[in-house]
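Missing here: one protein chain of the complex. Every other protein chain is in place.
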Amino acid sequence: MRIFLVKRIFTLVLTLLVATLVVFVVLEILPGDPASVMLGINAEADTLNALREELGINRPVWVRYTSWVANLVTGNLGISYTYDVPVSELILSRITISFPLALLAMTLSTLIAIPLGILAASNHNKPMDFLVMSFSQIGIAIPNFWFAMLLTILFSVTLRVLPAGGFAGWDAGIVPVLKSFLLPTIALALPQAAILARVTRSALLEVLKEDFIRTARAKGVTNQGTLWKHALRNALIPVVTIMGLQFSFLLAGTIIIENVFYLPGIGRLIFQAISQRDLIVVKNLVILLAATVIMINFMVDLLYAVIDPRLRGGNDV
Amino acid sequence: MTLLKVQDLCVTLNTSHGPQQVISHINFSMNAGEKLGIVGESGCGKSITALAMMSLLPPDSKTSGKIILEGRDILTLNSKEICSIRGNRIGMIFQEPMTALNPVQQIGAQISESIYLHMKLNQKQTIERVKELMDKVGLPVSRFGLNLYPHQLSGGQRQRVMIAMAIACNPDILIADEPTTALDVTVQEQILDLIRDLADSSGMALIMISHDLGVIAQTTQNVMVMYTGSIVEMGSTVDVFQNMKHPYTYGLFSAIPHAGSSAHLCRKRLSSIPGQVPELHLRPRGCNFADRCSRASKMCKAKDPVATRVSDHHQVWCYHPLKEEDKQ
Partner (left out) sequence: MFRTLVEVLRHGLKNRSFVIGGTISLLFFLVAFLSYFWTPYPVEDINIADKLLKPSSRYLLGTDHFGRDILSMLIKGARNSVIVAFVAIGIGIGCGVPLGLTAAAQKGWMDELIMRFNDFTFAFPSLISAIMITAILGPGSVNSIIAIGIFNVPVFARVARGAALSIWKREFILAARSAGKGPFRISVEHILPNISSMLIVQATIQFALGILAEASLSYLGLGTQPPMPSWGKMLNEAQTFLHFAPQLAIYPGLAIALTVMGLNLFGDGLRDVLDPKLRRSR
């Protein structure tokens, strides 16, 4: 078990390093001169030089890289060029929006999808199965931002019960905050749930065909018993894989949905940074997002070992 | 005392060619403690017969006839009643030990599951019983902990776990469906001995399903030869093997390679039954074996053969059963 853990941590660190390399190369090396990207081609030579000094572009490449990584590890994400505040401050203020939103969406999606998947699998080829599959087909095909717009048309424009966008602010009280989060969460969660339900269903159906299910039934375990006690835990393995993969899509989705609903989260920050050509913010934010996804995948890997004893590398008799 | 009586059992399965009858009009009975073998080629319906007895056939299959256990017809029971019979009055072990155990559950838990379901024991008693069972099947608890996972065991060891699971509640009947086919030859002997000894010591009836005549010879008192869903010959193992009457049974025996001192037998070419087992949807009228039988007559191809009594414990379904001179 210890070897497994060590191997995984090693892979994690390696992946993070490679990620920093990729981001560094793309955003600092490839553009040639980050200063001119930030200031535009018509900028004066003096301003360009001043910026180059500030950014430390004149240093050798590997110094720039290692000092950046060192800064990252200590939590120093640089100073935003546009706002002249530490990037970490900007992120902290926005993450109070993005993180709860992502969490709520993931929870809602799982709460909807897994029961639906189980329902479909245990009623295979009956009307309930067909219903769940149709819901899944529709959910997969609908872009989440369009779904968000449809929800807005229904609940904000026609029924006027929920705000069309914007964030009421944490001081406004818990109810207005929840109201601001409600439509975004649903818009994020439902398309994800559609995919997850489908995966859960097919994973369960596959497992139910396996030999050990027949053995369980031969022992006298009821149909319900085989489903919950035997099939589900084995089906969880592919389901957890997909949930892990879904996280990166969820992240992308959160960025999009924040833009639909004008929520002041990480998503809006990144787009503002792009339109303002603030490469420092973009660079550090991108590596932060990538690192989050990598960390989540790492934790999913660990979760596997909890669910599937075959991966723990125990000793054979 | 008759323990099990199967009457006119027919099973129809849903295949890609539509519903096909895979078992037609099977009749047999078993006494307590009897050891019955079912032998035949792949696809002859032996496993289906066993699954029918456990009511483990796919939900879109149709079964007719009666399977009477302790006075109750299994085929008329609801699912709750069936679940109380499975693993409790009838235990079953399957062919592929490598895939027959739940990979994420410890073997101790898997064995104790039947105990929890059917016997009223507290936790301490259950654990005691599980340890007892593991000792009985040759997995001494001193070497094999209850918290092992299936992937940590070999094929033979997993098969022993399956046996422990099947006999956990002292069933009246143990069905063994090709229990050794997937195992190494050296392990096969051990497992067969184990099964036979367990049946002997507990007075449990045994149904041994195999395509291997040697296995049948070693473990059974009576035997049923099946071909394409029907019984073609049935009787005591000794009788049938020494005095076989059906051309198919004879064909099965002749196909066994001979080694040893019978020089004239060694020099012969391996004989095989000409032709092939007909596909489900292409089974002919009359005797299913007629197309491959050198003795077939018009009557064979027109009407299904009926049972002819050869002796007290020996029946054959053939219009032209073999006589001594015919066997060479």
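Brief remarks follow.
All chains are identified by letter, namely A and B, in their written order; residue positions are counted from 1 within each chain.
To be clear about the criterion, a residue touches a chain if its C-beta (ideal position, glycine included) is under 8 Å from a C-beta of that chain, and two chains touch if they have at least 3 such contacts.
Please read all numbers here as calculations on a predicted model, not as lab measurements.
The shown chains contacted by the absent chain are A, with contact judged over the whole complex. Of the listed residues A:5, A:18 or A:306, the one in contact with the hidden chain in the full complex is A:18.
Within the complete assembly, A:152 is the residue of A:152, A:185, A:200 or A:226 that touches the hidden chain. In the complete complex, the hidden chain is touched by one of A:164, A:182 or A:205, namely A:164.
Residues touching the missing chain, restricted to subunit A, are 11, 14-15, 18-19, 22-23, 26-27, 30-31, 37, 137-138, 140-143, 145-146, 149-150, 152-153, 156-157, 164, 245, 248-249, 251-252, 255-256, 259-260, 270-271, 273-274, 277, 279, 282, 286, 289-290, 293-294, 297 (touch as defined at the top).
One rule holds for everything that comes next: only the chains that are shown with their structure count from here on.
Between subunit A and subunit B, the centres computed from C-alpha atoms are 53 Å apart. Subunit B contributes residues 54, 56, 79-80, 83-88, 91-92, 94, 96, 99-105, 113-114, 117-118, 143-144, 148-149, 151-153, 157, 162, 165-166 to its touches with subunit A in the complex. For subunit A in complex with subunit B, the touching residues are 210-212, 214-223, 230, 233-234, 307-310, 314-317.
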